[in-house]
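Only a single protein chain was left out; the remaining protein chains are all shown in position.
Letters are used for the chains, namely A, B and C, taken in the order the chains are written, and counting of residues starts over at 1 for each.
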Amino acid sequence: MERKPKNIFVQGAIEAVFIADSIQKHSSKTNIGGHSIFLGQVRADKIDEKEVVAIEYTAYEEMALEKMHVIREEIFAKYNLTCMHVHHSLGKVSAGEICLFVFTSSAHRKAAMEACNELVERIKAELPIWGKELFADESHQWKINQ
Amino acid sequence: MERKPKNIFVQGAIEAVFIADSIQKHSSKTNIGGHSIFLGQVRADKIDEKEVVAIEYTAYEEMALEKMHVIREEIFAKYNLTCMHVHHSLGKVSAGEICLFVFTSSAHRKAAMEACNELVERIKAELPIWGKELFADESHQWKINQ
Amino acid sequence: MAINIVIFGSLTDITGSTLQLENIADTNALVSELNNRYPVLVNSKFMIAVNKKMIDTNTPLNNNDTIALLPPFSGG
Partner (left out) sequence: MAINIVIFGSLTDITGSTLQLENIADTNALVSELNNRYPVLVNSKFMIAVNKKMIDTNTPLNNNDTIALLPPFSGG
């Protein structure tokens, strides 16, 4: 099955109610036995006495969506999944808010769990997205992924 | 820190809105960087032309809660987690509905993900809970975990 | 001496969900008595918990002990 590139980007934080809706939609797919979800949340890290109040995300959107499409196809080829959904914030996301939502479903739990873990690693390593950590005094520092 | 045994049991299906509330509550914990969630959903398996319409769960509740308490302590000792929540249905859960909700959070994603996976495996293997697969014609078959 | 037995999962189709037995010295005697009463139990795989602790060797039973018969778990 050929899949079209999907937009993964959301302006601002990802709301809990959006996640609930996404879960609810899967109740009609009665071949699913397990869902695996990863949520990235913005941490109020302290750096030299200053606290991160928000992260502002930017992306090379076109390239990120093309790359995400490739990753999606590879994950679908590798794991026996029923569905896969990825949402990433752009713009400002405050500490405590959700900036990444990865959601995989499969008949048996193992595929969903392994695919979810691999997706998160690949999203962080391969998508041209950058986080700018904003401090209360309006200074900033660029986020570094470990 | 000593933790008291918590009740993990919920009557009937676990609703998406309950999951959303649980996620939302963590927005005040700004030391969290990642949440890992597993949801078990009842599959409409076909067995000899008959379709599972629901699973009815029963448990040796007291023993399950004691065992879950031990598992919780062991997982907290093994992984650097901020929080851990487990909810399992009792009674009838229809195909397409959620019967298990495992939710772990940590500063860095790896602990949350690994703890979530291990919790799901241990819950399925070690908690005295049984699923009775109900068919439309009111016959049944006892679920077997693989 | 009375022992209370609680039964779970597929075993309830054979025995119902509770039983009370008298004069059962230990878990081996219990299994014999159960197999006597419910011959199809011989084909059932189950574990025994005494006062919520799983046992794997013959265990003496005391008055008012609670015994549970636990077929393989299938939660989740």
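One rule holds for everything that comes next: a residue touches a chain if its C-beta (ideal position, glycine included) is under 8 Å from a C-beta of that chain, and two chains touch if they have at least 3 such contacts.
Here the structure is a predicted model, which means the values were calculated and not measured.
Considering the entire complex, the omitted chain makes contact with A.
In the full complex, subunit A makes contact with the omitted chain through residues 40, 57-60, 62-63, 66, 88, 99-100, 120, 123-132, 142-145.
The criterion applied here is as follows: only the chains that are shown with their structure count from here on.
Central chain (C-alpha centroid nearest the global protein C-alpha centroid): B. Subunit C has its Cα centroid 49 Å from the Cα centroid of subunit A. Subunit B and subunit C have centres, each the mean of its CA atoms, that are 27 Å apart. With centres defined as mean CA coordinates, subunit B is found 23 Å away from subunit A.
In subunit B, the residues touching two or more other chains are 40, 120. Residue positions of subunit C with contacts to 2 or more other chains are absent.
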